[in-house]
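A single protein chain has been removed from this complex, and every other one stays in its place.
== chain A ==
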Amino acid sequence: MAKHTQQPQSAFDRKLIGGALADSLMKLDPRSLWRNPVMFCVEIASVITLITFVMSLTGSNREPAWFTGAVSVWLWLTVIFSTFAEALAEGRGKARAASLRKARTDITAKLLAGPEFGSASTAVAASQLRKGDYILVEASDMIAGDGDVVAGAALVNESAVTGESAPVIRESGGDRSAVTGGTTVIANAIIVRITANPGETFLDRMICLIEGAKRRKTPNEIALEVLLIALTLVFLLVCANMSPLSIYSVKATGHGAQVSLTILVALFVCLAPTTIAALLPAIGIAGMDRLFQKNVIALSGRAIEAAGDVNVLLLDKTGTITLGNREAVACVPLGGHSEQEVAEAALMASLSDETPEGRSIVALARQKYGFTRDAPPAGSEAIVFSADTRLSGINADGIQYRKGAADSAVAFVRSLGATSVPSDLGEIVDRIARGGATPLVVSRNEEIFGVVNLKDIVKGGIQERFLQLRSMGIKTVMITGDNPLTAAAIAAEAQVDDFLAQAKPEDKLRLIREYQEQGFMVAMTGDGTNDAPALAQADVAVAMNTGTQPAREAANIIDLDSNPTKLLDIVEVGKQILMTRGNLTTFSISNDIAKYFAIIPAALLSIYPQLGVLNVMHLASPYSAILSAVIFNAIIIPMLVPLALKGTRFRPMPAERLLIHNLLIYGVGGIIAPFVGIKAIDLVVGLLA
């Protein structure tokens, strides 16, 4: 698999950090920061402490200036760390977007009057092209916009988009007609009908997505934000409530001082779920970015999250579960014919068939049966396989050679007037199919000669992946055009949970709807135009980049490598994003317990010296205790940035075990870590003060 030219970057690439630092200061602008309400509150808190610091300098605040100053600095750092995390996550995308943008530099297109070679052409800028225009693209031209090839075939270098350096064939008709703006034709010429207006092209959308500029919060992210805002509000009220309570306590006990504004603000920031709020935007952006590193473009964050929820995966057998190429391994004669006769008929039916299966039949006929013919006879008519007839072959010298699935072949010979078919046909076909191979029935005119045994090879290691998916509660369904027996055998070998045999495109759509009605979230991959309706219906629809324009339009995720097993990676990243959010939320809230034990005794010590026993960490002084809590609260953010960017490690295991596992790490760990951290910081602060 060819990768992008960029090397995978570590979270702290030097150049990226420089850019992110500058961006993080820009993001302090309240007009952009209010999109993150929790951090917006922290910024207001920072401003307040700045004011109390100035007041301490002028002597109108009873706390020492070093204390209010230090609190203010660390509160500002808390906000900056948060904007820095977001900027860093965006920075990695921006670097990629910049390289993509280069591919979009002013292209001149040859606008045609009509969709034929030879029509009059005028040179226009790519930005002038509109949907429905026809352009001519010749060798070494860059394609000016997204479109469909309507005439001709060409070799296209798509590395600008996919990173894949090997050129691909794009031709009119069929499933390989889509071309992407910014890619280059290497050989031949094609006529392209433009399908996207400037600014709406695939490349444009991709740049937008990667930069994160137009990133919209996903529903789940908003729901989490609701929780964080509510917690922030409660902690605001808790701190506000402390003020009158302490005023009363001072009056009642006759000594001590009410809790000061600086301390209340510090307590508020420590309690507010700043850790998760600071990292929340970075988690989503980094998730998209991780997918992009796997050469997958998610057209919305929602699609990735949905991928985490998928409980049914529809997988095409060919290329996903089995190696793409089936190999012919034997010819089985029927009805008194010899193996040689079957091999010859099969050879004739395959001569104009360029599929790997066809080629493997030709190879078998030559190697095992000694035939030498390797081209169709002159004047013959090739019959191309279609999803409806499900037959292919050749009409040569008045003889119709056909090969195809048993039911199609029988239907065909009957249509030619055959009154009977060999009695053991069914038995042989079943036997081959039960073995997991594909029986290809070969006929010559109205007579069935025999069966070619095409063997499917299940990809190595695929069973383990399906086992993992099953342990995560995801059901795998294999989709195949094979007959039910073959399908069952391969399904058993690959250990998928279910299969749909002899599937036509409309069967896929029906199957998806059925699962969805039962409440399942369905993911599927597809590339052909006839997959488009099913892709549009699926909750997570992955289109191959080699696929047709309709398929790409219908999908919400595009796989640039056109590797169908990517779906498994996408599910994993989707789950990682949600888990990282959940784990950091739990961590953030668990931290509050230690912070209470640091700040409450410190804040109330002058009123109630008895509360000193709550100072379980034995922090040096009230000021160093509060400052240590504030510092811990700030530095935990950059410390967790790598986790936010890389995501929590994902291990497939049942939900309950996963929950206990994560609760132990992030819940219990979240309770213990700040006790240790705050104590350590207090020791350092004690040395400095």
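As a convention for this text, a contact is a pair of C-beta atoms (placed from the backbone, for glycine too) under 8 Å apart; a residue touches a chain by one contact, two chains touch by 3 or more; residues count from 1.
Keep this in mind: contacts and distances are computed from a predicted model.
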item	value
Identity of the absent chain, which is to be given by its UniProt protein name, from "Permease of ABC transporter", "Integration host factor subunit alpha", "Potassium-transporting ATPase potassium-binding subunit" or "C-type cytochrome biogenesis protein CcsB"	"Potassium-transporting ATPase potassium-binding subunit"
From A:M579, A:A598, A:L640 or A:I681, residue that would touch the chain that is not displayed	A:M579
Hidden partner chain, touching residue among A:S56, A:S246 or A:T262	A:S246
Among A:G426, A:G473 or A:P642, the residue in touch with the chain that has been omitted	A:G473
Touching the absent chain when the full complex is considered, from A:S46, A:N157 or A:N220	A:N220
Residues belonging to chain A that touch the chain removed from view	219-220, 222-224, 226-227, 230, 233-235, 237-249, 252-253, 271, 305-306, 308-309, 311, 470-475, 518-521, 574-576, 578-579, 581-583, 585-586, 589-590, 592-593, 596, 600, 604, 607-608, 610-611, 613-614, 650, 654-656, 658-660, 662-663, 666-667
